[in-house]
Structure formats: structure tokens, C-alpha cells
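Below is one structure, written out as C-alpha cells; comments come after it.
The other protein chains are all here in position, but one chain of the complex has been omitted.
Each chain carries a letter (A and B) given by its place in the written order, and its residues are counted from 1.
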Amino acid sequence: MPLSNSRSTRRFTGKSNYPARKVAAALVVLLGLSQLVLSIHAQEGLAGSVKRGGVIRYGHFQEPACLFGGWVQQWYLQRQYSDNLVARTEGGNIVPWLAESWSISDDKKVYTFEIKPKVKFTDGTALDAQAIADNINGWLSNDPDLRNPTAAPYLGDRFESATAIAPLRLQVKLKVPFQPLLNVFAQSSQGILSPSALKRGLAVNCENPVGSGPFIVDKWRHGREVTFRRNPDYNSAPATAKHQGPAYVDGITWKFLPDQTVRYGSLITGETDAIYDIPAVAWKDANSRFSVLRHLTGGTPLRLALYTARPPFDDVLVRKAFAYSTDRRAAVDTSFLGSLPFEGNGALSQSSPEYLPELGHSYGYDVRKANQLLDQAGWTERNRNGVRVKNGNPLIVRISYSNAFLKPDGEQALQVIQQQAREAGFDVRLQPTNPADFFAGKNLGPDDYEVVLLYWVAPGAEIFRISWKPDQNGETNRFNPSRYQDLTLWDVIQKAEQELNGAQRTALYQQAERKIVDEAPVIGLTVLDVTLATKPNLKDVWLDRGSVGEPVFYDAHFDDGK
Amino acid sequence: MTGSDAVRIVAHPPIVWFARRIFSGVVVVWAAATFAFLIQCVLPGDRAQIIITVTSGNVGPASSAELAAINAEYGFDQPLAVQYGKYILQILHGDLGESYQQHRPVAAIIAEQIGPTIVLAIAALLIAWLLAILTTLFIAGRDNIWSKLLNDTQVFLATVPPYWLATILLVLFAVKLGIFPVIGGNSPIGLVLPTLALALELSGFFGQVVQNEFTRVLEQPFVTSARARGMSDFGVRLRHVLRHAALPGITLSGWALGRLLSGAILIEVVFARQGLGGVLVAATSSRDVPIVSGAVLISAALFALASIIVDLTYRVVDPRIKLT
Partner (left out) sequence: MSMFAEVTLSRPLREVLAIVRHVPFRIAVCLIIFGVFVLAAMAPKVLQTHDPLAIDLRSALQSPSIAHWFGTDQLGRDLYSRVVEGAGQSLAIGLGATALSMSFAMAIGGTAALSGGLLDSILSRIIDVLFAIPTLLLALVFVTVFGPSVLTEVVAVGIGTAPGYARMIRGQMLSIKGAGYVEAAKVLGHPFPRIVWRHILPNAMNPLTAMMTIGVGQAIIWASGLAFLGLGVAPPAPEWGALLNAGRNYVIYAWWLEIIPGLAVTAFALSLTIIGRHLQDRLEGQR
């Protein structure tokens, strides 16, 4: 199949490429004005190893409602204009950013950070320990203007206080040890914003947030673009960056191009310098023409969460049978045309440091085994349509999903699963749910689904806390759609969070990981990725792999005099 | 705008006519506002829950305390009559409510997005007329292969789905041939393809109507006499086509407003253009009702305004029409 597919792709582009180049010359003339502006800037660049100047025209996908917040689309934007307390390297090490150094008390409950001196927010406010303390306290308060929807579920019941004990010394106290604290601080949604700017209220800050980052939000033209300009006084680059001081380029034009034909097409015609999310159908073409960056996000993979609180999936045998009955690897490979890998580990995505590769192959396609497990579980009869029946109830599996979370290619993968599971006697019904209904909770009620497709990106296994916290004190964990309640699992997760020894913590997380995969309340499908295609002359764009793969334009520069 | 209005007001002086016209416009807008309010009330599912999920980006039932706070903030816990009164009062102050998703005033959101949409719509209207009049000049009253072909083209254009045509134009002329930019932005050159995509459909409609009208005119005695006086065929056509296109043109342009808005929503999405289209589609799929109902209100107001203008222009262009 890959052979025939690449052939047809090549045939189509091969035909039409030549005229395209010819007319491209005309396009340059038409767009002459904007190109000229760019090249003037480029000439201004200081003599040195790296050319300065130019504005990066970046084509992004979705436009959020606010320039910061809990949605990953908002993290991408916030990464450009704010700095975090600490940074996280690709290997998962925590390195300095706004905090130059830190120490952790023996009881692992008190963190003391030494803050980088002479850093200012771009509105002139000093970035000192007090400013950071104000930020952190705001995230965990109930003030809707300040509350942080990412930090709150991680830290809410562990956090005690954040105080400035000296102008440049910050102290964070916890109620119980929580090792992933620094990971949480390293995520872009926890970028530090100017406290004096935050006083202007959420509405103003959404439009025009103020951080201390390498770029400054210039203007947000809704429905079109956000423009960033360089912060000329930038002096607080993280240790993960390739240089210090202000950014090389003059700014970024962050265009919102939700239609993938327009987005990829604009890169082909040279109207953008970089684009986000390469369409699967263009994956091969993009790799041959452009520089392609890809980050597979950590945290949970894109997975099928099986509703474990009632039949049929309250029986672990049936859960496993469902996993065995489908060739999810083939479904992913075909649907995403090789642009995304299969992920068989339902607990954790492969770029997480605690990932166990052997679990990535769990529950390979095996119809015989699926049938055997179903017989064992008492689903022995089949009705006229070949669907298994137990006590008169057919084995119906309703899969709820929303195209808000799933690309069209993912929907195709589900259609493959639907067809394959039929052989083992599952009657799979897809419940595609429009974002509108999904947000309204349609197909998500306790009796509405057997399977739901969801994900949550994070650097690594600290996500277990969010997924697997059992319902407590009448408060249901709404981030656990499998409704799988396992106190021993929760015990292991909490132990891991309190363990500061890296190897031992990893071992504990992996113990939890094994248990999750073994109990199969979730079944892996694929991962979420961040892909970026850049024109060859735009160098040193990188994805923040220590976090969730946000594009970083701080080190980027144009190369060939453009 | 309707015939009955014209009949009823025949006896009144222009001022009274105008006042009544304005009044009926206001009634239309008020009714649209009531409709917009009703939409928000019949929305199935809990509005507070929708607001919370839309804001946090997470899915799942929120706690009752969170819900209560939102209900109080938006006044959902008050009786409907009170909510309705407040709503109408707000509208009178130019306040169309706040977007659930963007947490900004709907009026501001629409104000910043409607500009490009109106530019696109007006450009398309002009181009559509230009195309319709040109083709009519050539084909009306003639019976040769070209006129048949052009006529069929008009029918085809009036039928073809505009969003599909737009996709083809985009891929062919922007992505493949590179003649036009893929991201048009608000530049004139970027306006070409979206305008064409929108105008072609409309030009088919206009062309068919004007052509019918014009064919009838060409059979009139005064046309024959003009020809007898030695006026060239083309001169006759140009003069009469323009004059006789004017009246149905004005009416049709008013009618086309709705069509243009509908079309623009689709075309803007295809070209990923800034404008009401993208905002409305996003609002529809995230159940951001205040934006959708705000758009309903604004378009009703625009329509009422346009129909007053149409009526006025009618009186100016053709004073003979004493509204009978």
C-alpha cells in the first residue's frame, strides 16, 4: 500500500510543479512590497556569524480564545512571550531559567529558588521573587482572573504557599512532597506574567498579555494573526536556548490558518516561512522539500478509554479481548500515512522518560485470542449478525469522540477499528460528536459510551495523577473517563510523586504503568505530535521537547540574505 | 420593500412614508432580537456547563458550586421575563452580550470581523453585476451558439456549489499555479479569488433575471424606433441594458445581501480569511450562542437598512413609480 500511494502522490505533484515555478516568479513581483520590507531588515543585520532581522511568517492551526490558558494551543503562544521559573531539557533534566539555582529541603516540602537579577517584564515591572510568588498564588487561588487550569489540578491539594523571603529569593512550600513540581513549573502555561499587568483583568490580559520573554505581543487581529515584535532588552533566556540576549529576528507574524490546504499551500508558495501541523497526506512531500521538525508529545497517548464501571468493560477479559481484536497498528499506519507512529502503551506516550518500550507492543492483533477471552468471559453466543450475546444483551461498543481532538485521519483509524472488531463479535458503533455537543457533554454521560477517545499532553508520568486520582469525598475525577478506580494504583502513583530519587521514582511510575496496561482500562492508539515544516533558509527553529513541543523562534534566523 | 407596503402608503406624503418605513425596519430588528433571545433560552444542555467546558478546554461535568457561580454571573437563574427585559435594554445600549468562549463583548467581536466580510460582499456584488451586464449585452435577444453557451454558463454558475468552486479556484490558481496568493489577507490581490468564487454564482442569477427583462425590452417599439433612427445595435443594447438593468438591479441587490452573507461565510472558511465566517463557524461548533444570535441581529439590521435604501433609491431612480 505505501508503494501505490507514494506513486500516485508523486505523479500528481510532478505534473504541476513546473508551471508552478514559472509563475512563482510573477508572484514575487506581485508580493514585491512585502518581500522588500523583509530584505531591508535582513540587510540591517549586524555582521557576525548569525544574520539578524526579518520577520518570521508562521502559519498556525487553531486560534484560541485567549493568548494564555490551559489548552495546548495557548501554550504555544505563551512560550513566545513569557519565561518560566525553570526549563526542562529533552532528557527530562530541570535546568535554570528565571531561577538561577534552587535547593530542596530535606523533608522535600520546601523549595528555595534564587531568581535571576535585573530581569524586567516588558511593561517595565521588575521580575523579582514577589512577582513570581504572586503568579503562583494566583494560579491556585479561586480568582477566575488568575486561576490556572493546568497548575490547579496538579498542585491544588499539595500546595501550601509561595512567598518572597528576599527580593530575589522565592520559597515554595508544599503540604506533602511532590516531585513533579519543577516539571509543572517548566510548562509554558506556567509562564510568569507581569503582576501589574494582571491587575488589568482577564479580558485585557487575554488580548495583550505581558511577560518577560524574547517577544512582545504587539497586536492580535482576531481571525487573522497575532504579531510579535522582538523584546530588545531580553536577558533571561533559558539554559536550553542556543544563545543569550535578544532574539535574532525582528518578530513573528503568527497567522491562524485552520484550513490545512491553505496552510500547507502557503508554505509551498512561499507565503509563510514555517507552518504547524503538516497534513498526513503531504507528509512525504514535506520531508522532501522542507526541514521538518517533529515532537511526539509526552503524557497520555491518544487512547481509547474503556468505561469500566458497567458491562461489558467491567470485565478485564472483555477489555483485553477488545484490544486484541483490532489491528490498531495497521489502522494508524494507513490512516496517518506514516506521519504518526502507533502507540500500544495506553498508559504513557513514548516520549515520556518513564515509558516502557515493551509495553508499546501490548495487545497485538490476535483475533483467536480475542475470541478465546470472550468465550472465557461468558460471551459465548452469537446472534444472526455475528455479534456476541450474553444474557440476551448484544456486545455493543459505542465509541464517542470529537473532531475537536481528532484529526480527520484519526477518524479514519476508528473506522478501521470498527470494521475489524466485528470479526471477534463486537458491534462497534461510532459516535462522532461535534465539538459543540462534546462540550455540552453529549455522548459523555455515564450511560452514553463504552469507549471514549481522549488525550492529555504533559512532559511525562506526572500525568498519572490527573488521570487516575480516584473519586474522593463525593468529588468525581472528571478527567478519568474510564471510571477505573484502583486504590493500590493510586498508592503507587503518590509514592512516586514523593520520591526524589530519580531511579526509584521512575521504577515506581513504571510499576504503575505496567499495572495500567495490564488492567487495560485504556488502550493505546497513537500519540499526539507537534510537527513543523520550515523553509530551508530559516534556521534554528526548535521544538521545546522538554515541555510539549512548543515551537521556539528565539534562536531562529534567516540564512541566505533574505 | 414588499408590494403591499407600497400599496398601503400610496396616499401619504413622503415624510410619512419614510417614517413608516423606518418604523417597520425597527419592528424587524426588534423581532429578530426576540428571536435571538429565544435561541439562547431553548439551547439544550446547561448553559453554565457549556461555558465552563469551553473556557477550560476540558470535558466533564463541573461541580455544582462552579455552575452556580456562572449562573449568577450571567443571570441565568433569573426569570425569563427579567432576562428578556435586560437583553432588550442591553441591545438599546449597543451591548450584544459577551461571548461564552472569548469573554469579550459580542459587539466588539462582530465589529472587528464584519469589515472584511462587507468588503468581500460588496466587491462580489460589483463583479457579479459587471459580469451579468456584460454577458447580457452579448446574448440577450440573440440566438447563436455563443449566446446559448453563455446562457448555459450562467445557469451552471448559478447552480454550482460556491464552496466547491472556491476550493478548486484556490488549489488551481493559488497553490498549483501560484498566480494569486494562498493567504489573501486583506490585500486587493488576495481579494481576487474569494471575490470571484462569490461573484460567479451571483452573476449567474443576476444574468438570468436581467436577460429576461432585457429580452422583453428589446421587443418594445421604442427600441425598434431607435434602431430606425440609425443607432447601432450595440449602442441600443448598451443604453437600454443599463437603464433596464437599473431597477431590477436595485431590488436584486437588496435581495442578494442575504445570499452574499451566506456565501461569504463559506468562502471565508475555504480561504481561511478573516471575517464573520470563521468566527460564526467556530461559534456554532462550540455553542457560543451569543455570537450566533448577535450575528442574527446584525444581519437583520443590515437587511432592514438595505431595504430602506433600496426603496429610497427606487423613488429617486424612477419617480414615475408613485408607489402604486
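Definition applied: a residue touches a chain if its C-beta (ideal position, glycine included) is under 8 Å from a C-beta of that chain, and two chains touch if they have at least 3 such contacts.
Everything numeric in this text was worked out from a predicted model, so none of it was measured.
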Determine which one of A:Gln376, A:Gln419, A:Gln472 or A:Gln504 touches the chain that has been left out. A:Gln419
If I consider the whole complex, including the chain that's not displayed, which of A:Glu411, A:Asp448, A:Asp486 or A:Asp559 touches that chain? A:Glu411
From B:Ala69, B:Ala108 or B:Val160, residue that would touch the chain that is not displayed: B:Val160
Residue of A:Asp285, A:Glu354, A:Asp427 or A:Asp544 in touch with the missing chain, whole complex considered: A:Asp285
Residues belonging to chain A that touch the chain removed from view: 1, 4-5, 8-9, 11-13, 259-261, 264-265, 279, 281-282, 285, 330, 334-335, 337, 403, 408-409, 411-412, 415-416, 418-419, 430, 432, 434, 436-437, 440, 442
Could you please point out the chain B residues that touch the chain left off the display? 1-4, 24, 27-28, 31-32, 35, 39, 42-44, 155-156, 158-161, 163-164, 167-168, 171, 175, 257-259, 261-263, 265-266, 269, 280-281, 283-285, 287-289, 292-293, 295-296, 299-300, 303-304
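Rule of thumb we're sticking to: only the chains that are shown with their structure count from here on.
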Averaged-CA centre spacing for the pair chain B and chain A, given as whole angstrom: 39
Show me the residue ranges of chain B that touch chain A in the complex, using the header's touch definition. 44-46, 49-50, 53-63, 99, 101-104, 109, 112-113, 167, 170-171, 174-179, 181-183, 185, 189, 269-272, 274-275, 278-279, 282, 284-287
Within the complex, which stretch of chain A touches chain B? 16, 19-20, 23-24, 26-27, 30-31, 59, 63, 65-66, 69-71, 149, 202-203, 206-207, 221-224, 255-259, 261-263, 265-266, 268-269, 271-272, 404, 434-436, 438-442, 444, 454, 475-476, 478-479, 481
